[in-house]
Every structure is written in structure tokens, then in C-alpha cells.
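These notes concern the structure reproduced below.
Not every chain is included here, but those present sit where they belong.
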Amino acid sequence: MLSLQELEKVFDALWFLNRSITGDGVRETHKILSNYIPLNTYEVPTGTKVFDWSVPREWKVNQAYIIDPDGKKLCDFSENNLHLVNYSIPFQGKLTLNELRPRLHTMPELPSAIPYKTSYYRETWGFCLSFDQYNCLKEGIYEVVVDTELFVGSMTISDFLIEGESDKEILVHTYTCHPSLAINELSGVLVTLATASALASRSDNYYSYRFVFAPETIGAITYISQNFEHLKASLIGGLISTCVGHDKEYQYKSSRSGESLIDRAIKCYFTRNSSKELIWKEFSPSGSDERQYCSLGVNLPVGSLMRTPYHQYPEYHTSLDNKNIISFDALLETSNTYVEVFKLLEENKVYQSTTPYCEPFMSNYDGLYFNKDHRFASDLTKAVKWLIHFCDGKSDLFSISEKSGLDIYLIVEAAKKMHSCGLLKTID
Amino acid sequence: MLSLQELEKVFDALWFLNRSITGDGVRETHKILSNYIPLNTYEVPTGTKVFDWSVPREWKVNQAYIIDPDGKKLCDFSENNLHLVNYSIPFQGKLTLNELRPRLHTMPELPSAIPYKTSYYRETWGFCLSFDQYNCLKEGIYEVVVDTELFVGSMTISDFLIEGESDKEILVHTYTCHPSLAINELSGVLVTLATASALASRSDNYYSYRFVFAPETIGAITYISQNFEHLKASLIGGLISTCVGHDKEYQYKSSRSGESLIDRAIKCYFTRNSSKELIWKEFSPSGSDERQYCSLGVNLPVGSLMRTPYHQYPEYHTSLDNKNIISFDALLETSNTYVEVFKLLEENKVYQSTTPYCEPFMSNYDGLYFNKDHRFASDLTKAVKWLIHFCDGKSDLFSISEKSGLDIYLIVEAAKKMHSCGLLKTID
């Protein structure tokens, strides 16, 4: 398990890297992450066909800035990589302010913020600056330098598999393509890293755990495209990790069906943890990479367990989404929640009673049945009673917890005791 | 499309005709209607077996009235055809007031109204008069003349088919058997006429449209009996048009299942037209000719889109259900609504994504995907996103509109654009 200090150290190391959907910023990011978990990093060449898409050219920035009529340097990429529209094509020239204006992006409703803009699949260039600074620009000739390169190269993806007892897998997927954004980039990366680190240190994993770091959209599409048969055969559930840096309530966006195992695990976990508030949203086609995992033909059981999501916090996609608004405590707590949800999912077995005809003669089964008078029955006894009547070989423990209103952990404990004294058998 | 003036002209022409389930009043009614749409009118002979029923004898009224002890003429059929109980058998004779009383029908709760009564399948006679007038009758001898004829003849039915691109049909059915009633007879006739006229003038009808004018109950039973195989094979939805003359909210009585295409079209249309209020009622066995279309063995998807229905307005089945309480604006608006619902139904296709594996590469599909940042996405972009994820070859556009909460017309527009650029294909 990573400490708060380690998380902050990784944050600081990743912050200034110029991430995009391709390029050295991503490569360096994955290299830093691999200091903590043994990532399997590989490159997908430009032009590789992935479903309806193909991997784009690689992008590199040498320098980018504007010289104003007074000779002052503005929008210097070396000061903040958000100043340059991501994937800008090369340009060099002199423009009047009026010619320059259409190339400048601001955010009037947050006048001190530099917005984050991309032009991945349109060949154009532009700069982003605060609305405050934009309003101070004076008439005259501006010198523009966009010294970038777009060339046949490759896109960087990493994954990491922790093998458990079963070859059925649980996935955590996050993206690594936004430069200098805290909540909407590094929070997901850090929670995924912390979760992987925590699970890798355990020897009792029943399921196998897969972690993927890839650029948003094109990276997820590429990963799914290249691993589709395997994922379809192995994946029993997954989470997209994004926007997990606030310390407010949780928000869960369900998988396509809303009733897959991971959806039910989340529901059961939060129902039983009254201290953690959950807002539940059905799957919709806006969001992050769950859009790809839950697309019509892919249809894998992947949801997204977030804190405050994209467009629900004002600093989203601006330079104000920075270290000031991220909570490292929240990152660790979220990672713990991921691990607890997964561990709960591992316990969600389907049992079948071995004595289905009338109740079993409980005096034969030591330590299970403490007091048959319902007024004095222990919680564990209540759980045993529900399991006797509802372990039908089809209902899983989540559903028995829901039906009985009893805590899932109590149900799990009772089921294990009943299993070890022969009252229940497991069903695959 | 008929104008307000034309509708009123038809109303006036039809008002005084002595309609019943058979006879010249019905024939004349259909003849007047055929000045506006090319009706196919035919006669079904008395005695024709139709399911459990047979077509009754034809009824003709020469004259009918009562002479009171003072020699004054009362209940004169020639003044108001509601005075004579519809289908009265012939009678001539002198009766004391006490002998006459059981033959007189009034409506004490609406003392100025002449009630509307029928005796179709019982051989009897009677008169209807206002409770006010009834209370003024004095003792003495009354002379009664019911100069009617019941003879082997025929029953008049008309239909009209507008052929569309598809041979699947949508039905509008109304009845023509009540004399001198506005809401509960002519409103349905006029809305059906206006709807037929409007659809006949269009060259873009996808479905075929069938319009039926027939006496209530026996006419509907006859029509179904004689066209059952065809209707069963062709009808995808229909509406009984009755009680459509008030300018209040709409009321829909669903087809038997409550979930047929026409039911869902109505639901979708009114959900998206917040200016039109809809009261939804599940199918029940009281009402009009939907009782026959929705009977157990027939079970066709026919509902009834009304304004204020039978027994929900006080003048129902009395002489006060007249031109004073009908709104010609409401007739036109209702007819427009019928047409819009049908046109919406024509758009409700089932599409299947051609790129189901992950999202498509939208830059390849011109004009569809304006801004991938969800905060700035246009409504059309939102619709495209939902269609990408939910056009599974099974869900129709109504269901995607409902799931997404997006306007059905927006969904339709987006689907058409996606279809024309190859992202969607249609499913039959």
C-alpha cells in the first residue's frame, strides 16, 4: 500500500510532464509508475487499425509561445503546457490581434483559468490563456511560434496483471493523456496505482486483477480491440478510475445493464456502509472510457466509481484543476474502497443447502445456532436462518443480504461457518 | 385539410338527419361525407350473421307524436328526432296519462334536456321529453302515433383506404348512428373526415390509412367480422374517434395491452408536447367500438384518443349535446394531433449501429459530432451519442427517447442523419 507521502511524490513527478494521446510525456509517465508496480509497457505503431479508428501520428512540442507588440512573451508552453492547444500543428508567422483572436481560447466564466483544449483529429493550432490576460491584449502585430512535430511513431499503453486463484478477472482502467490536470487525470492514475499496489501485496486474491493505463478513448479502444476475446472470456467486472480526488460523497455510474456483478457489489457495499454516501447514476453515453467498454458490441460489465465527476466541479478542464483542489486522503480512501468492494465481490458465492428438506437438526452443527427463541437470537443466528431457507444454488449472497436486510459481512461469515460444517456446498 | 368553415358546414348538413343503426339517415350521412373523401359505401343485408350477432331489420320513421287532452301536439319527431325512442315499433292508440307514463323517458337531473334512448333489440316503443315538460302533463286521454316501419333491408357502412408506401395500416374508426348529438356523434365523424382529408392530400405517407364509418357496436362487429383476416395481418394500430369536440385536455383509453405501438406513440407524443395535457386510462370494457377491436379473440391494437369522454360531461346522451358545446377549433386541433401522432409513428424505426465495437471515429462522419466536450455538446450531439450506444437492432426510437429523456423529434433527426452517413442501418 502506498503512503500519503508516496502518492504526493508521484503526483509531483507526473505534474509537469506534457501528456497527450501520444509522445514522450506519456512514456515518461508510465516509466515513473513502473517504479511502483511492474508495468508491462508497449507501443502501438501509428496507423494501426483499431475497430473504426487508427492510431494517430505521434506529437512532439519543441517550443510554443507568442510575442506581443511590446516584445513580451505570452502563452509560453514551457511555463504551462495547457497554453498550447494539445496536438497543435506547426506554425510560425506574424498576425494582427484580429487575425490572432480566433486562435485564442479563454473561459470567461472562470476569468483567471487557462482552459484545456485539444485538436486531436483536426489539423489546426491554437493557444489557451486566461480571460483576464486576453482582455489586456492590445492592438498590434503578434509573432507566433508553434514549433511542434507530428510524425509516424507510436502510442504508449501499459497493463499489469495480478494473478489470483481464479483466472476470472477484475479490471481497473485509467487514462494518461491530460497534461497538468489533477482531478481529471492524476487522481485516477494515483488511485489505480494505489489499488494495484495494495492488491499486489496480498496473497489471498481469489480473482485476478488487471490494471490498464492508456490514453483516453483511442487508448481504451486500442486496448479493447487488441484484447477483446480475452476480456470477453475473463472479465467479471471493472471500474474506470477517474475524478476520484475530492473528499465528498461517491458517485457511481453503472455498467450498461445496471445489474452486473460489479454494479451489485457497489450497491451492496454502500448499502452496508452507512458512513459513505453514494449517488447512483445509470449508464449514459457521456463520460470516460466506460463508453468504450459498454459500447453495444463490446458490452463488458464496467462501471465508474468516482467522487465528484467531470463537469460537476467548476475547475474541470482548466488550470485550476490542480494540486490545490485534490485531497490525498480522498485518494487513499477511494483506493481502500475499491479494494473493499473487490474483496466483497470475492466473497459473493452461490451456495446450496445440503439439507433442503425441512430445517436441519441444528444441534448437530456446532456453534451455529445459539438460541432458537427469536427474541434472543444473535445476529449470526438470524443470518444462519436466512441462509438455510434461501441458499437454493441460484441466489448469491448479495441477493440474500438484500432480501433479509442483514449486513453482507454477517451473511458471509455465517455462510462460511455453515460451509465448513457441511450445511452448505458451493456452486460454480 | 378541411377549414373551420367546411367543418361547420358539414356539421349543419348532418345535424338533422335521423341516424340510427340502419336506414336512410345513415345513407344520407355517408353520401354527404363522400363529397369530401372518396368513400367506399356498401350495404349489409338484414339477417347477415356476424359473429354472435345478425344484422337487424331496417328502421324507418314516417311520423311520431302525441296529442294531449287539450289537442296540443307533443314529442313531435319532426321537431326533434330525439323525441322518439330510437327503433320504436309501430303503435297507434289512446292511453290515459297513467298508461302513458311508463312509455315516457325524462332526465330529472337535467330537467330541460330531452334524453336520448334506444330500443334496438327489444320490440317496444317510447317517447323522450324534458322533465320540465313531463311535469306539466295533465290527466286525460292521450293519442299516440308511432308511424314507423321495420323491414328486411340493409345496414350502411363506408370505408376509405389511403395507400402508403407500406401495406401495413393505421385505422381511424368512427360511428354514424346517433341522431342530433354533437360531441357524442358528429365530433368523431368530423375529426375522422378531417384526418382522412389531411392524410389524403399528402404524398409521403409511409403507412396506409384506413377510415371506417359504421353504426356503433353492430357496425363495428360487422366490419371486423367481414375484414378480420385482413385487419389481423395489416393493422399496426388504430384509434376510435369519439367525444373529440371539447377544447379541454386529451384523454386516451389504451388498447388491450396498453403497450402496443399506438399506445407508445401516444405516450411519446404527449410526453414531448408539454402544451397538451393527456389523461391516460387503461383499457376497460365500457366505452365505444374499441370494445370490439380489443375483444378477446380479435385483440387488435386499437385505442381511443378523446377529449372529454362519454359520461364525463353532463350533456351526454341528451338534446343539450348540441352545437352550443362543441368547439370547431378543438375538432381541427384534435385532427392535427391524430395526424402528428401517426406521422411520429411512421418515424419510429428500429435501427442497428454499423460500428458496434467501441464508438465510431466521428471525424469521419460529417456534420454529426460538433463538440466532444459534454458541456458544450449540442442537443443533436447528445442524441447521436445515445443512438450510438442504444441502436441495438431491437430498441425502437420511442424507447431510446424515453431512456435518454431526449425529445423524440431530435432523436428522429439524429437517427436520419446517422442513417444517411452510414452509421445506422434499418431493421425491419
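Order as written gives the chain letters A and B; numbering starts at 1 within each chain.
Definition applied: a residue touches a chain if its C-beta (ideal position, glycine included) is under 8 Å from a C-beta of that chain, and two chains touch if they have at least 3 such contacts.
From a predicted model like this one, the values you see are computed outputs, not experimental measurements.
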{"item": "Given 2 placed chains, full-complex copy number", "value": "3"}
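Keep in mind that, in the parts below, only the chains that are shown with their structure count from here on.
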{"item": "For chain A paired with chain B, centre-to-centre distance based on mean C-alpha positions, whole Å", "value": "56"}
{"item": "Chain B to chain A touching residues, read off their complex", "value": "353, 355-361, 363-364, 373-375, 377, 382, 385-386, 388-392, 404"}
{"item": "List of chain A residues in touch with chain B within their complex", "value": "50-54, 121-122, 217, 220-221, 224-225, 228, 256, 284-287, 291-292, 294-298, 310-311, 316-317"}
